[in-house]
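Left out: one protein chain. Kept in place: all the others.
Lettered A and B in written order, each chain numbered from 1.
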Amino acid sequence: MSKLAFPSWAVWLMALGFAGFIALVVLSIRQNKGIKRSLFAYPYGLWIVIFTIIPLFLIGYYAFTDKTGAFTLDNFKNFWDSNYDMHKQLAEMGHNPADLGITRGLVNVDTLIYSLWMAFLCTLICLGLGYPAALFMADRNFKLGSTLVILFIIPMWMNFLLRTIAWMSLLEDNGLINSLLTGLGLPKMRLMYNSQAVLLGMVYNYLPFMVFPIYNSLNKQDNRLSEAAMDLGADEMVTFLRVTVPLSLPGVVSGITMVFMPSVTTFFIPRVLGGGNTEMFGDLIERTFLSADNWNLGSALSLIMMVLILLSLTLLRKVDPEGEGGSTI
Amino acid sequence: MSKFLKRFYLVLILLFLYVPIVVLIVESFNAGVSRAKWEGFSLRWYNDLFNSPAIINALYVTVSIAFLAAFFATILGTLAAIGIHAMKKRPQSIMMTLTNIPMTMPDIVTAISLMLLFIFTKLHRGYFTMLLAHITFNIPYVILSVMPKLKQMNKFSYEAALDLGATPGYALRKVVIPYVMPGVITGALLSFTLSLDDFTISYFTTSPLVQNLSTLIYSEARKGIKPTMNALSALMFIALLILLLLVNRRASMNND
Partner (left out) sequence: MMKKLFALLLVAVLALSAFGGLAEGVVNVYNWEDYIDEEVIALFEKETGIKVNYMRFTLNEDMMVQVRTSPTAFDVVFPSDYAIERMIAEDLIQPIDYSKVPNAGNILEWLMSPDYDKEHKFSIPYMWGTVGILYDTTKVAEPVDSWGALFDEQYKGEVFMLDSPRDALGVALKYLGYSVNSKDPVELKAATDLLIDQKNKGIVKAYQVDETKDKMVKGEAALAVVWSGDAQYAINLNPNLAYVVPKEGSNVWVDGMVIPKQAPNYDNALQFIDFLCRPDIAAMNTQYIEYSSPNAKAIELIGEEYTSNTNLNPSQETIDNCEFFHDNYDVKQLYDTFWGMVKNAK
């Protein structure tokens, strides 16, 4: 246990800091005779500044500077043309990049597009699989609905890395599924080391995030609405399409948000199930930061990722102005 | 017929979710190391588990961080929710937007931004920084769990308590907090679970000295996971299952 060589003063300092915060708040409340309850949010405000806003500025700082700390846009040029820095270095070394057959590098842009495409497919599959599941669970005649919701949550308690690795046991060339196939006298199949396996791993990990919000919004629906529609002569299909689906849209939107956002930056899954044959944007950021040790480019990539996500969020907010996204769990 | 089809579909989906977990648990009882071959039933991995200081240590780090992070995040988050709720429209919407940022940011960006912060402030990455990071990503979930409860609450009951002579602290303790308690508990449980399962943010904000289960599994994944890890997750899985059953029973008892 003594492996934990973190400074004990730090814990005390933090405990003290918290105590101080709380004392401060309590004091100011007393002074204010309870008029300003908003003071309670101040410690959190400070926390946000230190642990969310400043770190984001740091990413911005690294993204717009070079190794020496001077302002530059090279990191973004490097995103657009992954050979940009290499061009410069080759020129310094007295080579003509064109002679070497080195043109514009598409590595970063391609990886981004590939990640978006994979995330899109993953979201689509999750929606296709998840909507019916949520619909059946929310069925009033189905008593087990709420129990099933818990059954959907439980797998998420198993460590996500281990769950992914468990798929490896199933999909390997000599894995369980292939053993089963050979046992039945069928030929082996290549199930792993490709994009499909990565997609499977993603769907597996993110499916519950699609099911919950849709289930919630379906469950909240007033049954009388669809009954009214039926009474007014709509058949089951029409009622479903014109009443149930539109009313469940906020749930669908938050489901899409909760699946799409994390799946764009998936990492680890491509390495384990895809055999490292394809990289997703998360892997690229990790590799750029750690093994290539290029924090400036890594920050620029992160920044681009973030802007992209904020943009798509704004778009989704237009569809779902109530912001159901947060109130799902 | 259609009822049967619906249930069959749900069973299929659940099967999809549970097959890997069953595989994991079954493997933890396999006598051999190899994932592919069944070499007989054995408890050797469970035995190994309790003799592996690295795993026990990681378990300790994981659970203590999850507990402390949930605790601090719950206090800060509940206070923040009460404060934000009492704010005027404009600052309120600013605060809520700020709260949403860490939730919508990809894990890896949050992780890297915090790593840069810790390196920049020369804070040694380790247990403490990991705890700070976990508190940071937990708070928004607490706020979002408590907020709906606050919105449901009659806004005059707090003021009524003050009018009746309660001090603000007393009114808070006796009126507001009890009312939002279910939200607070949800937030705390949510934080605890999120901390237990987090990998990306822990990975970037800790040093190799302080490993939690996720980062330990990650480094082991590269050389091939030993079934000891499966044994551990099987145990944790069952522990959480029991916890859930207990919470559920308590909830249903309270309802009666």
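Basically, a residue touches a chain if its C-beta (ideal position, glycine included) is under 8 Å from a C-beta of that chain, and two chains touch if they have at least 3 such contacts.
No experiment lies behind these values; they were computed from the predicted model shown.
Enquirer: Among the options A:S38, A:T52 or A:S82, which residue touches the chain absent from this view?
Expert: Only one listed residue reaches the unshown chain, and that is A:S82.
Enquirer: So that we can see where the missing chain sits, which residues of chain A does it touch?
Expert: Chain A touches the missing chain through residues 1-12, 15, 82-83, 85-86, 89-90, 93, 95, 100-102, 105-107, 110-111, 172-174, 190, 193, 271, 275-279, 290-294.
Enquirer: Pick out the residues on chain B that sit against the missing chain.
Expert: Given the touch definition above, chain B has residues 34-36, 64, 67-68, 71, 119, 124-125, 127, 207-209, 219-224 touching the missing chain.
Heads up, the rule we're going with is that only the chains that are shown with their structure count from here on.
Enquirer: If you average the Cα atoms of chain A and of chain B to get two centres, how far apart are those centres in Å?
Expert: 16
Enquirer: Which of the residues in chain B come into contact with chain A in the complex?
Expert: 3, 6-7, 9-10, 13-14, 16-21, 23-24, 27, 35-36, 53, 57, 60-61, 72, 75-77, 79-80, 82-87, 91, 95, 98-110, 112-114, 116-117, 120, 124, 126-128, 131-133, 135-136, 139, 141, 143-145, 148, 158, 162, 167-169, 171, 190, 193, 196-197, 199-200, 209-210, 213-214, 217-218, 221, 225, 229-230, 233, 236-237, 240-241, 244
Enquirer: Under the stated contact criterion, what part of chain A meets chain B in this complex?
Expert: Those residues of chain A that touch chain B are 1, 3-7, 10-11, 14, 18, 22, 25-26, 29-30, 32-34, 36-45, 47-48, 50-56, 58-59, 62, 129, 132-133, 136-137, 139, 141-142, 148, 150-152, 154-163, 165-170, 172, 174-176, 179, 204, 207-208, 257, 261-262, 264-265, 267-268, 272, 282, 285-286, 289, 295, 298-299, 302, 305-306, 309-310, 313, 323, 325-327, 329.
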